[in-house]
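Missing here is one protein chain; the remaining ones are kept as they sit in the complex.
Chain naming follows the written order as A, B, C, D and E, and within any one chain the residues start at number 1.
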Amino acid sequence: MSSLLVISAHAGDFVWRAAGAIALATARGDRAKVVCLTYGERGESAKAWREGKNLAEIKEIRRAEATNAADALGAEIEFLDAGDYPLQESQELVDRLVRVYREVDPGVVLTHPLTDPYNQDHPAAARMALQARVLAQAIGYDAPGEPLGAPPVFFFEPHQPEQCDFKPDVLLDITSVFDTKRTAMESLPAQQHMWEYYIDLAKRRGVQLKRNAGPNLGLPHNTVGEAYMRLYPQVTEVLK
Amino acid sequence: MSSLLVISAHAGDFVWRAAGAIALATARGDRAKVVCLTYGERGESAKAWREGKNLAEIKEIRRAEATNAADALGAEIEFLDAGDYPLQESQELVDRLVRVYREVDPGVVLTHPLTDPYNQDHPAAARMALQARVLAQAIGYDAPGEPLGAPPVFFFEPHQPEQCDFKPDVLLDITSVFDTKRTAMESLPAQQHMWEYYIDLAKRRGVQLKRNAGPNLGLPHNTVGEAYMRLYPQVTEVLK
Amino acid sequence: MSSLLVISAHAGDFVWRAAGAIALATARGDRAKVVCLTYGERGESAKAWREGKNLAEIKEIRRAEATNAADALGAEIEFLDAGDYPLQESQELVDRLVRVYREVDPGVVLTHPLTDPYNQDHPAAARMALQARVLAQAIGYDAPGEPLGAPPVFFFEPHQPEQCDFKPDVLLDITSVFDTKRTAMESLPAQQHMWEYYIDLAKRRGVQLKRNAGPNLGLPHNTVGEAYMRLYPQVTEVLK
Amino acid sequence: MSSLLVISAHAGDFVWRAAGAIALATARGDRAKVVCLTYGERGESAKAWREGKNLAEIKEIRRAEATNAADALGAEIEFLDAGDYPLQESQELVDRLVRVYREVDPGVVLTHPLTDPYNQDHPAAARMALQARVLAQAIGYDAPGEPLGAPPVFFFEPHQPEQCDFKPDVLLDITSVFDTKRTAMESLPAQQHMWEYYIDLAKRRGVQLKRNAGPNLGLPHNTVGEAYMRLYPQVTEVLK
Amino acid sequence: MSSLLVISAHAGDFVWRAAGAIALATARGDRAKVVCLTYGERGESAKAWREGKNLAEIKEIRRAEATNAADALGAEIEFLDAGDYPLQESQELVDRLVRVYREVDPGVVLTHPLTDPYNQDHPAAARMALQARVLAQAIGYDAPGEPLGAPPVFFFEPHQPEQCDFKPDVLLDITSVFDTKRTAMESLPAQQHMWEYYIDLAKRRGVQLKRNAGPNLGLPHNTVGEAYMRLYPQVTEVLK
Partner (left out) sequence: MSSLLVISAHAGDFVWRAAGAIALATARGDRAKVVCLTYGERGESAKAWREGKNLAEIKEIRRAEATNAADALGAEIEFLDAGDYPLQESQELVDRLVRVYREVDPGVVLTHPLTDPYNQDHPAAARMALQARVLAQAIGYDAPGEPLGAPPVFFFEPHQPEQCDFKPDVLLDITSVFDTKRTAMESLPAQQHMWEYYIDLAKRRGVQLKRNAGPNLGLPHNTVGEAYMRLYPQVTEVLK
């Protein structure tokens, strides 16, 4: 059994962008853990603010929604409540992530890409996720547990990929778990306008997936996908 | 059984840069076919010219050496004798490659990267290899055989990788077949100075491979590797 | 009255990728002229080949379809029948384009981007379009008409934008002419699977357009768009 | 009436690099507001230090000069006095900028580009300007005023553009207000060596502007310009 | 004594962009040879065409002017008269360049950069210059003379450097020979508007040169420069 660790700036990011990968992992029997650095309470809860909710209420709503989504995906979820808009980088927060890495011992890590001119919280989360990964590898770093290996890191797709210098390295076939991803998305009713957008995106990535796989693989018409970038080179014994 | 197609500008390129991948394929029972567009008779046979050999003799020497190397790797080899230094692009040559694609129906394609300020034959070979691959996919292209699928393309490592904008996407573990690669290299006695260079490179890529794989994988101390770049996104059902 | 010139490798490209810009131009009363270097008879007519049509029939079908699409957009169309898959660059073809430039005297030029690892005809068309534009500017180039000005060039969106290094510089609001674009797309019944793909893309670019325009502009919910890249810097008297 | 917001690291930056854009805005009747994060008292006041002035005196000189330049341009100016060399990024400073954004509600934002190996204060200013813009858009961010729209951001030209990865996206014709820019520059007598440099640069950008506009536009011989980069895609209804 | 080889697309290019480097070489006693692939008779002789000159007359004018400029610089000049706008690449032309390389045995090579969206002749010249350099290195290439060494290649500055991805790697101090460069420029009276432009550019590069050299070097106020890019890494025994 392997583990998947997802480090997300706000409560909803892991759903839109990585729910397929998470559902595939749990469907295989792997452990999946999502860490939300913040609830997205200020930056991604416009509807609730317009309805007059206060900060504590909004955090609670977001927490409940994200927990439901994680449940739908069969994933654990932890909220660090670090405060968003802005998510401020700190050594304390990085240290908390080091401890998560040591505890989870992930085989794969997912996080945001390092460039996003629309949302500085996303690269901030990614920088901390990457620094914590390297620190967790050092036997000299003072935290419980064994030194980490070198799990590959994949960046999930941002909202406007081209503007974030996001060029897909990997097209992940999520057809077999797409119903689960839909259910997870529907756990976030406040952002209903995102459902259609990310269903369309999954189809679009599915079309490209089929094109890059070639007709000979016989992928079905309704193939859907998620796109990722690799930070480190792939290590393998087979080119394919 | 899958097929591996290697398209190489000169007679030696496939040995230094891709012999590991070829040996892994044939060891798995896959078919491997090498196409040498030229013998490298003018650009990569300085020793023979200095010894006073003539063009026909040099081509014959190179042909014999490359054939021996391919034999060592368990691969088929075909020479198109298109003339090197310069390798001139032509539609006729592309058409010959289309026919090779249609006949081999490769599951994977290896060729040179598209930039090389030290040797314009290499990008010329790559451009023709890529164009032929796309043409072979079209049912409307007039050549025998079925339209090609969409085999992934990997660029093998050039002599001065950084100057060729070569950033490894894939580190291939060739430890299990490294003796075979050595034998193949030793089939090219005229370029003996390259043996040590490429053995050192294999070790270097092996060190990086272990570092990117992480200590937990338990790769042995003598791990050796080859580096590749992908042209198209990887299609997969598992992130790893 | 200004003129728009669209230079397209195959008969269908201008429809999927630039029909909105064309319809906006003709709706403003501008002249729009489309030049199709080929019919896309080999590379983009898989359905007809599978149905057993021959080359002449397929060219005729594509010609009729593209002409209908141009009619729907209010644009002129000219076919150079240069042969696709591969579209071979030649000085004769460039010279024909120079003559088109001199005759049309375009205020704006649209063509393919310069990188496309899925279809080498597209960059070939773009290189010829760009070279002809520069030649047409020279008084010393021997062709009828006055030397061209310096019309801006926009690259329209390729099928897999990220893999073609396509990063949108301009999001064009095509909401007011989207019905016309649909009609033009429906003139190409052989590629029906593309209709939905490009409708979804228009919505996606519309969402991004609204996000980049900001809520204050009051763009409607159903805003749709097309994405373009500029080759040359914008010249203006107002930053906006 | 629209508003232009210019966020500048030091007291002089907005003059050399954006005075033309500011003068064009105020000439159109728009509001223009300049925010100087520092006076440039340590890093850009070498002459005054050599003359033996103290810190308070230098700040006062720079304040007076920059105020005169802003007056010449018809712009408001505000000094945050955050301390230069180094300009230290802080959440307090970003919050002050959020409040400026909310108050000014700019239609367009100008700031430094994100790379400058000669002056780290410039990218620091740009990062804060960009973060504040995003925070000001969030209804959940606790600051007076309405959430901001999505004003486009333009980077003005650094002193050594190529070394700062500055590739002009926009050439702005400032011919009609160039006398005003000269007057503003002459408000900074301590940096007299810069006058000629930026007059020459304006001519150079003017030559390029004419070349990119084409001869048909009939721009006059003495056309002068300023160069800008866009951070976000342009949103428009007309390609030109 | 070393040799400098300059390969220029049109008759005037070497003057505006590299006259300083040429004059420095000849002032040191080095041999300098300029090869003009064309006279620039179609693309860069607008004035003569407007005056009604014919092709033969224009070539003769350009030849005389460029010869005068070369004389002023103490350089040899050779015209290949390959025809411009477009300069068509051919193996024959490359072969002629190989012979020049073998004869001159240059210690340094200057040519155009590989990207220029304003003039496709420039990259075409550069590609041929680079291919000929590599071919001339091969003992197996059939041309008179000894195989070439590996002379460094510098790209000189294009007219709109940023749009050509030109980022200066080297700032060359041409102060000591600037009068000679002026004289060479004045040998081209038909392009008088270029004189001031390139004098201003020399000053601009001079200001940057002083800034990058630092005040401690004591460079004079009137320092002027030319900018170059390196294609290959610098080989040296001293970092400076």
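To be clear about the criterion, a contact is a pair of C-beta atoms (placed from the backbone, for glycine too) under 8 Å apart; a residue touches a chain by one contact, two chains touch by 3 or more.
Note that the coordinates shown come from a computational prediction; the quantities given were computed from them, not determined experimentally.
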{"item": "Chain not shown, its touching partners among those shown", "value": "A, B, D, E"}
{"item": "Among E:A66, E:L172 or E:M194, the residue in touch with the chain that has been omitted", "value": "E:L172"}
{"item": "Residue of B:T26, B:Q160 or B:T236 in touch with the missing chain, whole complex considered", "value": "B:Q160"}
{"item": "Options E:V100, E:L114, E:C164 or E:A227, residue touching the unrepresented chain", "value": "E:A227"}
{"item": "Per the touch definition above, residue among B:A82, B:L114 or B:L201 touching the missing chain", "value": "B:L201"}
{"item": "Contacts of subunit D with the absent chain, listed as residue ranges", "value": "41-43, 45-46, 49-50, 55, 58, 85-86, 88, 117-120, 163"}
{"item": "Subunit B residues that touch the omitted chain in the full complex", "value": "118, 159-163, 165-168, 197, 200-201, 203-204, 207-208, 211"}
{"item": "In subunit A, positions touching the absent partner", "value": "91, 94, 130-131, 134-135, 138-142, 231-233"}
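The working rule: only the chains that are shown with their structure count from here on.
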{"item": "Chain of greatest Cα-centre distance to subunit B", "value": "D"}
{"item": "Numbering shared by both copies at the subunit D-subunit C contact, with half separating same from different", "value": "same"}
{"item": "Contacts with 2+ other chains: residues of subunit B", "value": "232-233"}
{"item": "Chain contact graph, described as a line, ring, star, complete graph or other shape", "value": "other"}
{"item": "Chain-to-chain touches, reported pairwise for every pair that qualifies", "value": "A-B, A-C, A-D, B-C, B-E, C-D, C-E, D-E"}
